[in-house]
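Right after this comes chain A.
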Amino acid sequence: MRESLNKGQLILTNLLIYMSQEVERILKGCMESLNTLDRTQAEFWITEDTLINDLERQVDDECVRLIATQQPVAKDLRKIISAMKISTDLERMADLATGIAKVVRRIEGPLCKPLVDIPLMAEKALAMMRQGLEAYSNEDMELAQNLATQDDEVDCLYKKVVRDLLVIMTENPEILDQGMYLTFVGRYLERFADHATNIGENVIYIATAERKDLNK
Partner candidate 1 sequence: MNDRLRKYRNTMMMGIFIVATLIALIPLFGVLGYVVINGISALDLDFFMNLPKAMGVSGGGMANAIVGTLIMVLIASLIGMPVGILAAIYLTEYDRTSWLSIAVRFATDVLTGIPSIIVGIVIYTAVVLRMGHFSALAGGLALSIIMIPLIIRSTEEMLKLVSQSIREAGYALGISKRIIILRIILPTAAKGIITGAMLAVARVSGETAPLLFTALGNQYWARSLNEPIAALPVQIYQYATSPYAEWHQLAWAGSLVLILMVVILNLIARFAFRSRSN
Partner candidate 2 sequence: MGHSLSVRNLEAWYGSNKTLKGINMEIAPNQVTAIIGPSGCGKSTFVRCINRMHETLPGTKVKGEILLDEESIYDRDPVALRKMVGMVFQKANPFPSMSIYENVVAGLRLNGMKNKQTLHASAEKSLRMAALWDEVKDRLNYSGMSLSGGQQQRLCIARALAVEPSVLLMDEPASALDPIATTHIEELIRQLKENYTILIVTHNMQQAARIADSTAFFLNGELVEHGPTSEIFTNPNDKRTEDYITGRFG
């Protein structure tokens, strides 16, 4: 029953999963370029963003097509509306990732200290994104709700990163620039995790039709 609609929803899920994998690839690349301060690599990852923009448009087009031709209602409709929102979240996440690469353009000289908490934040944020997509494709409420606690962890890490950098910057005013840019990176990753949490909120909306704020 409703083969065309089912097929369309499957296409959407696959597009979103593929999109998230691309976002992951880009964020990992950007983090790598930050670690090595390799500007050529950073420029490459900045251009990769267009790929995500294309994918977002594809998801949108498929959603519009499904709404126009298949008249989805109830959960079918929520799922398609949510797919549109998730694709927007993923696009913003890619923007944040390339924001890190843009920071690499600005940082002068070697890093003041080896990065520890920032890569950890990136890892956690990526795990959240994967979990959000898994929750979406399996319509797993529990997995989605679980994102809230992980988001809190990332928020804590962010606060720690800011605190640590402030300490270094007050002691060492010549790396003020670098410190500020690294705070930006922390901020980007914190925002990245927030968007991952949004994916979870959408999954809850699909399942229950209720809006729940996981990002308190």
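Throughout what follows, a residue touches a chain if its C-beta (ideal position, glycine included) is under 8 Å from a C-beta of that chain, and two chains touch if they have at least 3 such contacts; residues count from 1.
How were these candidates chosen? In short, all candidates are chains of the complex that A comes from, given by their letters.
Remember, predicted model here, so these are calculated numbers, not experimental data.
Visitor: Touching chain A in this complex is which of the candidates 1 or 2?
Guide: Candidate in contact with chain A: 2, the rest do not touch it.
Visitor: Quick check: in the complex, which residue numbers of chain A touch candidate 2?
Guide: 1-5, 64-65, 68-71
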